[in-house]
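One structure is given here, and the rest of the page talks about it.
Every protein chain of the complex appears in place save one, which is left out.
We just call them A, B and C in the order they show up, numbering each chain from 1.
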Amino acid sequence: MSLDAVFDSEEPAFVPYLAAGDPSYEASLEYVEALERGGADVIELGLPFSEPIAEGSTIQSAIVRALKAGMTPERYFEFVEEVDVDVPIVCMTYYNLIFQYGGSEGGPRKFVERAADVGIEGFVVVDLPAEEADPLREACDEFGLDLIFIVAPTTTDDRLESMRERVSGYVYVQARTGVTGAREDVSDQTAQTLDRISDWDVPKAVGFGIKTGEHAERIVRAGADGVIVGSALVDIVAEGHEGDEPVAETAEKLEAKARELKTGALRGVGAAVESE
Amino acid sequence: MSLDAVFDSEEPAFVPYLAAGDPSYEASLEYVEALERGGADVIELGLPFSEPIAEGSTIQSAIVRALKAGMTPERYFEFVEEVDVDVPIVCMTYYNLIFQYGGSEGGPRKFVERAADVGIEGFVVVDLPAEEADPLREACDEFGLDLIFIVAPTTTDDRLESMRERVSGYVYVQARTGVTGAREDVSDQTAQTLDRISDWDVPKAVGFGIKTGEHAERIVRAGADGVIVGSALVDIVAEGHEGDEPVAETAEKLEAKARELKTGALRGVGAAVESE
Amino acid sequence: MSTDEPADGSFGQYGGQYVPEVLMPAIEELEDAYRRYVLDNEDGFMDEFRERLADFGGRPIPLQRADRLSERYDTEVYLKREDLLHGGAHKLNNALGQVLLAKYMGKERIIAETGAGQHGTATAMAAAHLDMPCEIYMGETDIARQRPNVFRMRINGAEVNPVTVGRGTLKEAISETMRDWATNVEDTHYVIGSIVGPHPFPSMVRDFQSVISEEAREQIREKAGRLPDSVVACAGGGSNTMGAFAHFVSDTDVDLLAVEAGGSSLTVDEAEGVAPNSASLSTGNEGVLHGARTKLLQDSDGQIMESHSVSAGLDYSGVGPELAHLVDEGRVTPVNVGDDAALEAFHRLSQDEGIIPALETAHAFGYLEEHPEEVGDLTIVNVSGRGDKDLETVIEETAKRDLDVAPDMSVFEQVGAGRLGSRGDRE
Partner (left out) sequence: MSTDEPADGSFGQYGGQYVPEVLMPAIEELEDAYRRYVLDNEDGFMDEFRERLADFGGRPIPLQRADRLSERYDTEVYLKREDLLHGGAHKLNNALGQVLLAKYMGKERIIAETGAGQHGTATAMAAAHLDMPCEIYMGETDIARQRPNVFRMRINGAEVNPVTVGRGTLKEAISETMRDWATNVEDTHYVIGSIVGPHPFPSMVRDFQSVISEEAREQIREKAGRLPDSVVACAGGGSNTMGAFAHFVSDTDVDLLAVEAGGSSLTVDEAEGVAPNSASLSTGNEGVLHGARTKLLQDSDGQIMESHSVSAGLDYSGVGPELAHLVDEGRVTPVNVGDDAALEAFHRLSQDEGIIPALETAHAFGYLEEHPEEVGDLTIVNVSGRGDKDLETVIEETAKRDLDVAPDMSVFEQVGAGRLGSRGDRE
């Protein structure tokens, strides 16, 4: 299924994130599949990079675990081929891995080609602003993949413009910039950002700090087309790993959490309708 | 007996040094008395000062021991009163103790007065060059004490002159300046110095590094009127102290060493006469 | 100041702004401030900067002829004495510039990363001087092994935030500082410590550091009556390097030699992800790290490798994009010097010239020893910092090796181990 197809549906999309290979290749396969069972509409599958400058400590640790367990770009592609899910997979990573895959010639083309090969539908490249993205955009166009950009509450109008020109699949709306622990009501900032890009013709998925069905509901109510959730799921993987839980048990918890979030998101539509 | 009287005799004078109160007041009394038994003609009795900048490590340690055992200027004067020797005692010390004894008025007069009282015959003040010595010289004149200066091989002619003007009792000829362990034949340097002051009308006693009867002999042969010995005797005190020797045993060793040195000195005259 | 370089901060194919979206506004704000205050001296920013560098920092810094080295190498060796700058290294030129800029920008909080602690201490000093709250991120491994610098930061009133992720060293501290910046962009300025990171940092840090070569160029003409044949500087991120090179770049007869840490070997261990050196200019290849495209130590997948050097300040897997470009252009020659040679050079400079250099700096002198014929008849070596911070490391690393010029430290064993004979004996 393409990303377009997902967001074409009336339902808000639930977009969970996990780092591929955390805490091991095998377990990770189970976990990603559990997400789909729990209701995932798209999966943002992290390809771990050694310098994850944009991650909080939760995801950072997930990346460290995955790298330690042997995850590499090549293994990642195998993972995507092997994992048994039908929903689209978006590769979330840092630019150096994409760039370096090109070998001595450099550039993103080879990486995108291989990603297309294994059925990846699009990319979120955390450290690649629109201004630096043209080579990747071209390769994505060549192989029919989407390139998702992140919009932050602080993104200027000028920069919105350059993203709008290049974005496809969906836009990732970062819910807030605030410091952890000092968060104001997430939906206000989100609503403002959504408002600024309301006339864009791509779906808007919101992420950053969403942990519960309740959050998801509010985000959707604020107008999001999708809800992105990472840390809350990675926490479950981490706890399972640290507590030496059987993989199946952790997978079940993930599935349950996914279901809670998905349900919350669905409630958001209802509520939005109701409150109108 | 006055210093003049000692040096008036034909015999070379043997002038041993010990630090008063090393390693204890009582033992020190015994040791000084042993020196006289061994043949001392004058005793240079050290009054310990906390900063003995001109002493080698041997005498420095003696001073540390004496201070630790409670030696003070006042105790020193009592010591001189109490010690049972007939030969003249010369007080060897540093200027600050003399200066400070003057109390708030300052100056050396009170110290000299008290020294005269207890029967001290003269002073060697290690850190008081002739140029700074006038106040002390005056006080010594007032109370009839001698003031001894040290002449070094390197002393310039100008400075010899200012010492000559102020010296009395005897002149202390420092045998050499060289570094320990690299000593040339001591008698050469000594002979040269003695030659430079041969027309002075005070006796010349030579010290610095004299350890054996053999050394003493050579010094006298070089023309000295007296032989000053410190470290070689202090070494015996130190060994006795460290070895927990009975005081009487150490005193005997001191006496024997004194006798060796005195005999050596006497041989020097004979030899000097013979070689002429 | 170079105002003739591309406004997007690219140096050939290097440079750029590879940062998370959330940082872009801060980066853009900084670009704007850089242009206005630094390039155009708005509100007299540069005047105040220069004045504070003089009064607080101690500039101008002398260019000293090194008599003994000149004789040893039969070439005129001049030393640019950045070790005399307040704080003991060139780092303050940049830290003071950025903290002052943050103040002009109305920021209220300073953050910085530090590895060896040199940039952290410089930033803490500048922040104290300018009355700005300051937090320094530092890996826990580094905190444990760089105690004196941690003390100095704390004593200057800075918070030191331990970074406990990964190996707990510089790379992790940079990531953590970026993360802080991403969440506090509005009131916070991130003082990057070298000519690395996204535009405008590489240009801006170079501009603040270029006072080194601005002075040196004038001083050498006055002292030697001509330009040097070469300028030699060690290169970690490359800020002292570009600082020492900047005003000589257009003097094409002046060779510019960037001395990287050769560590224990130039061969990498891909499996372990470790390069036993920090020679990214000499051996690295193109990639994207910490916001910029540049030369990197990375494995064939693009994962960043741990670097290694006996000198903590050179121990970094990347390098400034401008240097990468100048190397590709042939304008800068990348060379490298291993741990042993750097330690020997450390001792040699200390003994021969009475200057204890930073271990980073010692690499530049190691090059002089190994290739005196490459520097021409007149060379300037940048003494990027002093070595007080390195004493423990040097003693330890020296003891492990059999070096030609090492002092022995047995004096500590003598102490308390019985009496030493005094040299003089009065009687």
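Observations
As a convention for this text, a residue touches a chain if its C-beta (ideal position, glycine included) is under 8 Å from a C-beta of that chain, and two chains touch if they have at least 3 such contacts.
Keep in mind that what you see is a predicted model, and the values were worked out from it rather than measured.
From the options C:Ala127, C:Val327 or C:Ala345, the residue with contact to the unseen chain in the full assembly is C:Ala127.
When the whole complex is considered, the residue among C:Glu29, C:Asp180 or C:Asp340 that touches the unshown chain is C:Asp180.
Annotation for chain B: contacts to the undisplayed chain at residues 49-57, 60-61, 64, 67, 72-74, 94-101, 106, 126-129, 131-132, 149-152, 154-156, 159, 174, 177-180.
Interface residues of chain C facing the missing partner chain: 20, 54-56, 58, 61-65, 68, 81, 83-84, 86, 88, 124-131, 140, 143-144, 147-148, 150-152, 154-157, 160-162, 164-165, 176, 179-180, 182-184, 346-347, 350-356, 387-388, 391, 394-395, 407-409, 411-412, 414-416, 418-420, 422-424, 426.
The rule is short, and it goes like this: only the chains that are shown with their structure count from here on.
In whole angstrom, the spacing between the mean C-alpha positions of chain B and chain C is 64. Inter-chain spacing, taken between the CA centroids of chain A and chain C, is 38 Å. Distance between chain centres (mean CA atoms), chain A to chain B: 96 Å. Along chain B, no residue makes contact with two or more other chains.
Within chain C, not a single residue touches two or more of the remaining chains.
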